[in-house]
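One chain of protein is taken out of this complex; the other chains stay put.
Labels A and B are assigned to the chains in the order they are written; within every chain, residues are numbered from 1.
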Amino acid sequence: MNFASPAFWPPTTQEIVFLLLGVIAVGSAVLVVTTRQLVHAALWLVVSFGALAGGYLVLTAEFVAWVQILIYVGAIVVLLLFGIMLTRAPIGRSADLDSGNQIAALVVGVATAGVLVSVLVAGFRHAYMPLTPGAGAAKPLGSSIFRTWVLPFEALSVLLLAALIGAIVLSRTDIRGR
Amino acid sequence: MHVVYPAVISALLFSVGVYGVLARRNAILVLMSVELMLNAVNLNLVAFDVWLRDQLHGGQVLTLFVIVIAAAEVGLGLAIVLAVFRTRRTVDVDRLRDLAEPDFPQPSPNGQAKVRESS
Partner (left out) sequence: MITIAALIVLLPFLGAAGGLLLSRVGGGPISARAGVPTRAIWFAILPTAGSALLTVWLAVQAAKGDGTGAFWDSWFPAEASGQLTVVDTGAVPISVGLAVTGLSVLVGILVVVVALGVQVYSVGYLHGDSRYPSYSAFISLFTSAMLLVVYSGDLLVLYVGWEVMGLCSYLLIGHWWEEKANSRSAVKAFLVTRLGDVGFLFGIFTLGMAAKSFRISDILAAQLPTATVVTATLLLLAGVAGKSAQVPLHTWLPDAMAGPTPISALIHAATMVAAGIFIVARLYPLFLAAQPTRDVLAVSAALGMLGAALAALAQDDLKRVLAYSTISQLAYMAAALAAGSDEAAIFHLTTHGAFKALLFLCAGAVIHHVGSNLMSRMGGLRAAMPLTFVTMTIGFAALMGLPPASGFFSKDAVIAAVEHARLTDAAQLLLYASALVTVGVTGAYATRAWLRTFFGPTQVEALPEPEPGTAHVFDGREAPPSMLWPIGILAIPALALGWTSVVELDLGSAAIDLVIALLGAGVVYAFWRSAPTRDPARLLGPFYGPCARAFYLDTVYAMVFVRPVLWLAQGVVHTDATLVDGAVRGSGRATLGLSRFVRLAQNGNAQLYVTGLLAGVLLIAVGAVVLG
């Protein structure tokens, strides 16, 4: 699995594209957690997820990339926007989106980043992966899911059903707890 | 491609998600931050799957599962947020203080703690 690791400089085109997408993803994620407008946060989330999907494509995981676009950008963000609407959140700028915990959160966040980055860099400094196109296409992935991972897949469908019922029970007002 | 690049980006994304979970007041924004963290994990899974050349594609399959679970989580989470909103007329997490003790035992002058009657 370990291949002769080429030098970091000069970077390949794939690396440049990936890094650009990564910078976009991280930057828009930062905007998600700092913006003062609720709806903008959801929209920056779309950008971040989109950039990640691009990153998946560069990493040759095409199927995952499309699923990412479909479910995250198409479903989850829409759900979140519905949530924003239903909780009658202010649409414009609001000053109090951050709690008083900001400084502690910043410290913990930075510390997390420091620890993770230093550990990952230390651990995988010399790891290199050559990218083979088509490795993550729908066909190999589908056959893998429905052969090897079919049991977890079924369990997951039951979980999804339970979540569906749970969401209905929680959101309907005419079902009262005993 | 060096493994370090996706790994570092996922770590940064995860940290941003951590910050968001801890710093944001609106429950929906907290949910968004959780999604960010999940995505960071997904990126890691995909990167290592590609690096390890897994014939069973465990990493990418698990990514798909995580996406599904994330969808279910957002659905349930939003339902909970809506239920909270209906009863409390607010979704600010730092104003939901029911976890705190209801009252503090005041020390009386003779040194014995006296728990005030809570109605």
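Everything below uses one rule, namely that a contact is a pair of C-beta atoms (placed from the backbone, for glycine too) under 8 Å apart; a residue touches a chain by one contact, two chains touch by 3 or more.
A quick note: this is a predicted structure, and the numbers were derived from the prediction, not measured.
Only one of the listed residues, A:Ile16, A:Val115 or A:Ala162, touches the absent chain: A:Val115.
Checked against the full complex, the candidates A:Ser28, A:Ser99 or A:Ser171 give a single residue touching the omitted chain, namely A:Ser99. Of the residues in chain B, those that touch the hidden partner chain are 18, 21-23, 93-94, 96-101, 104, 107, 111. In the full complex, chain A touches the hidden chain at residues 99, 101, 104-105, 107-108, 111-112, 115, 119.
Methods note: only the chains that are shown with their structure count from here on.
Considering their complex, residues 1-9, 11-29, 31-33, 35-36, 39, 42-43, 46-47, 49-53, 56-58, 60-61, 63-65, 67-76, 78-83, 85-86, 91-94 of chain B touch chain A. Within the complex, the chain A residues that touch chain B are 1, 5, 8, 12, 14-15, 18-19, 22, 25-26, 29-30, 32-33, 38, 41-42, 45, 48-49, 52, 55-56, 58-61, 63-64, 67-68, 71-72, 75-76, 79-80, 82-84, 86-89, 96-102, 104-106, 108-110, 112-113, 116-117, 120-121, 124-125, 127-131, 135-136, 140-141, 144-145, 148-149, 152-153, 156, 159-160, 163-164, 166-168, 170-171, 173.
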